[in-house]
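One structure is given below, represented as structure tokens, and several questions about it will come after.
One protein chain is absent from this view; the other protein chains keep their places.
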Amino acid sequence: MAPVATPFFFYLLSGTMLIGGILVITRKNAVHSALALIVTLLAQAAIYLMLYAPFVAGVQIILYAGGIMVLFLFVIMLVSIERTMKERQFNKQWLVGIAAAGALGGLFMAVYTKGKGIFPEHALPTAEAQNTQAVGSLLYGQYMFAFEIASLLLLVAIIGAVVMAKKRI
Amino acid sequence: MTDPNTLSPLDLETPEKPFLDANELVINMGPQHPATHGVLRVILRLDGEKVLGLECVIGYLHRGVEKIAENRTYTMFNPYVDRMDYVAAVSNGLGYCEAVEKLLSVEAPPRAQYIRVILTELNRIASHQLWLGTHALDIGAITPLFYTFRDREEILKIFEKYCGARLTTHAFRIGGLQYEAYDGFEKDVKNFLLFFAPKIDEYEELLTTNRIWLERTKKVGIISGKDCIALGVTGPVLRASGVKWDIRKAQPYANYKNFDFEIPTGQNGDTYDRYLVRMAEMRQSLRIIQQAVDGIPEGPIIAKVPKVIKPPVGEIYHSIEAPKGELGYFIVSDGSTQPYRVRVRPPSFVNLQALDVMCRGQLVADVIAVIGTLDIVLGEVDR
Amino acid sequence: MHAFIQYIQSYLDSNQTPGAAGNVFWAFIYILLVFVGLSVAVIAMNWLERKILAHMQVRLGPMRVGPHGLLQPIADALKLLIKEDIMPAEADGFVFWVAPFIVVLAAFTVFVVVPFGPTHAITDMNIGILFMLGVSSLSVLGIVMAGWASNSHYPLIGALRSSAQMVSYEVAMGLAVVSAILMTSLNEQGTGTLSMIGIVQAQQTQGMWFIFKFFPLGLIAFFIFAVAMIAETNRAPFDLPEAESELTAGFHTEYSGFRWSLFFLAEYSAMIAVSSIAVTLWLGGWLRPFPNFLTGPTWDLVFSLFPGFTFLFLAGMCFYSTARMPKHPLFRIQTMGLAGFGAALALIGLVLFHPQVRLRIEDIYWFCAKVAAFMYLYIWYRGTFPRYRFDQLMKVGWKILLPMGLGVLILTATVGLWPLIKQTIWHP
Partner (left out) sequence: MDAMLHISTLHYLVLGAALFLLGVIGVLTRRNVVIVLMSIELILNAVNLNLVALSRYWQGVYGPNALHGQVFAIFVITDAAAEAAVGLGILIAFFRNKETINVDEVNLLKW
């Protein structure tokens, strides 16, 4: 399957992602932020598809957009946001924060302009038919131990979340 | 009841500290709500879905029935009682007529009493059918509603043939009956008995052993017999809590002592037991009707009652077992043609008191089930 | 021009889905067909649900608009479209506006990968089933937003219930799906597939619908999915989010008119979507019954005649009803309409007997017939069951379906690998 209009979709999706990201950090209303983040995540899933990583894209949609964001929305509804919306949105050290981020951005720019030639282009395989199977054999083969540790992490997270959110233990 | 506008649901005592204090919900269920059976308003205080307490606000259907009675003659007031519990109008009429008869010291002739029993028991079945349909609908089962309405129609047809009205029948007169039973009345009733016995099985097939129905009704809205007596709760609700109290047996009226029937009782006092008790009551009503229709005596249908009813000075309290519980009439006569005071003890109103006790600590969905199981009629609560 | 026609024709000769062939024109046509088909199905479903439910409940259902109420859904749709669009004053305008569209988009997008036949799908994705589950789970977002944006208690409770319910049942649903996907890997290469078409083809090569595979494991997994999918679509007996007697209408209490109809549309297309997942995973998708027992040209012919006979049967029912219509002049137009409808159905049925059409339509017919059976089940449940309470619903999801799903998954893996396990244990 030949890719269709790659640059167009890349710029469309990255534009969506960046606008979404800006909205996430600027909106007063947390629900609007969450909405913007969902758009960003979905655009990113599409970018994964462009990178021939359909399984990661699927996981992104199911876990991020369908799971984590629902959790976020749930919590936003539980805590009342009316009061928070009327208050100051940015903390006192926002100037320092932006300066630090700007410095980091400058560093990135320097690195990327200097290291532009470090990724020579290769003829990229376009086959994605076996992507899921390949990811699966890596996950359950080479990365078996990491996979088990991830499941342990999730177990710890479940217990932690329950302990934190429970009234009395 | 205090002024509803000054009523704060937050005044209710809190059983325990809620999960998220700031997000404790106060919900107004009703007066426009599909499951409050009319215009009952319930102020719910919720912790998530758990009910911390509730307060009933009533009076949205108040028509001043008792006050109207003071400005009408005894005969003129008779149709008004039908409008209280409009799904069991015959029972209301029976209670009123018997109370006035007691005041007048007359007794309806046996034939009238037999026909009264038949009609009252038919009406009890109709009332329970309506209860079953709406109760099941509240819990989510749509279909029983239509089945019960289909079968209730047969009862209403008999009423219509007998007195011309289907709902607010005004079937009885003080001293007996106004109309002789029409030709074929007995046949119609017998046909109904044959028709209806298998229908109860049909309802039970849909619900009694249904897993979801069991989960929704068992251990929901439990009330103990002691609490019932303390709150004055009567009728099937009381009997489901294990108290064998039925005025038809305890203080027999209208010839009920001549009929052989049982008082179905439950043990747990939960919604499921109340369901079973009412289903059993329908079967018992069928038994009573069978005996009554087999033994209708010949004779007059109305006792000798003067044209203008002027009871002697005095007061009387007479209660009957309406489908929903004890329906009592307290009538004070000053010797004139109009009662000095009529006070109705409506079963729905008294039973509604138990709602708070039954709902504490349950979930929102259970409130619906409990309102349904109490079988209240707002016309009777507010009068 | 000629090149364009060739471009169009080149697809007809190929044996691929338009997505796989990269043919934008046919992909567009397929999308249009699926969209129109889905809308028609939702309208038909609306009418059928009301009629079937009515007949279960000893009543007639819609009878006035058109013969036997056939035009009722259209009348309803018109009414909803021209109804005033009310937005609560304190609602969050943008979120309130966008929520129904998210739900509808999520419900419609999943049909991109639904395989109506080996080539009759818009596209075939490598991650087909993952995509379907993922995108259909996005509708939760729309529901939560709708409930929150209405700024009212009943919708909020409805939305919270709904999101908790859908997220919980997705877990059990996913486990059931995984156990079906494990079954696809029982071939020489030992690699399974997530592609919807691949799953059906695996059932074809293994000669068995997955519902009967490793009996009763496939059946249990199917049962778990069948329960979870009812909960996912918020239908009776799991319709708590919209429990009418408790929460008036749940998350869409404040919606009216066109926006409400979007939720309605989304609900029914989601029902069709999850049913198609179930059909694809366990009931052999587009495969006709007994593809391996009743083989040979005779049986092929017999089964390919089914679509035509179905339509002729429906037409016959229409004619029977026409004959039973009242003979009063007032009913003349209705009688003629019903007869015309029957004639149209009969015409379609006759067209479906044409060999060219017959062979192309057969896969779609069997797929739709299986989905239709699920739709009937949905209606049947609604007519039979009371509603679960919220905590009971959660109990069913987490304490019954989830352990069952895990158990089935482990057992399926064990049974599937049994030859290997036996080899390692007894013949090391």
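In order of appearance the chains are A, B and C, and numbering begins at 1 in each one.
Throughout what follows, a contact is a pair of C-beta atoms (placed from the backbone, for glycine too) under 8 Å apart; a residue touches a chain by one contact, two chains touch by 3 or more.
Not measured: the values here are computed from a predicted model.
Interface residues of chain A facing the missing partner chain: 6-7, 10, 14, 17-18, 21-22, 24-25, 27, 30, 33-34, 37, 40-41, 44, 47-48, 51-53, 55-56, 59-60, 63-64, 67-68, 71-72, 75-76, 78-79, 81, 83-84, 87-94, 96-98, 100-101, 104-105, 108, 112, 116, 119, 121-125, 127, 130-131, 134-135, 138-139, 142-143, 146, 150, 153-154, 156-158, 160-165, 167.
The definition used in the following text is that only the chains that are shown with their structure count from here on.
Comparing chain C-alpha centroids with the centroid of the full set of protein C-alpha atoms picks out C as the closest. With respect to chain C, maximal separation of chain centres occurs for B (centres as means of Cα atoms). One inter-chain figure worth recording: chain A and chain B are separated by 61 Å, centre to centre, where each centre is the mean of the chain's CA atoms. With each centre defined as the average position of its C-alpha atoms, the distance from chain A to chain C rounds to 31 Å.
Within the complex, the chain C residues that touch chain A are 19-20, 22, 24, 92, 94-95, 98, 125-127, 130-131, 133-135, 137-138, 140-141, 144-145, 148-149, 156, 159-160, 163-164, 167, 170, 191-194.
Interface of chain A with chain C (complex): residues 1-2, 4, 29, 31-32, 35, 38, 54-55, 57-59, 61-62, 65-67, 69-70, 73-74, 76-77, 128-133. Against chain C, the residues of chain B that register as touching in their complex are 25, 27, 33-35, 49, 136-143, 145-147, 150, 206-207, 210, 212-213, 215-216, 363-366, 368.
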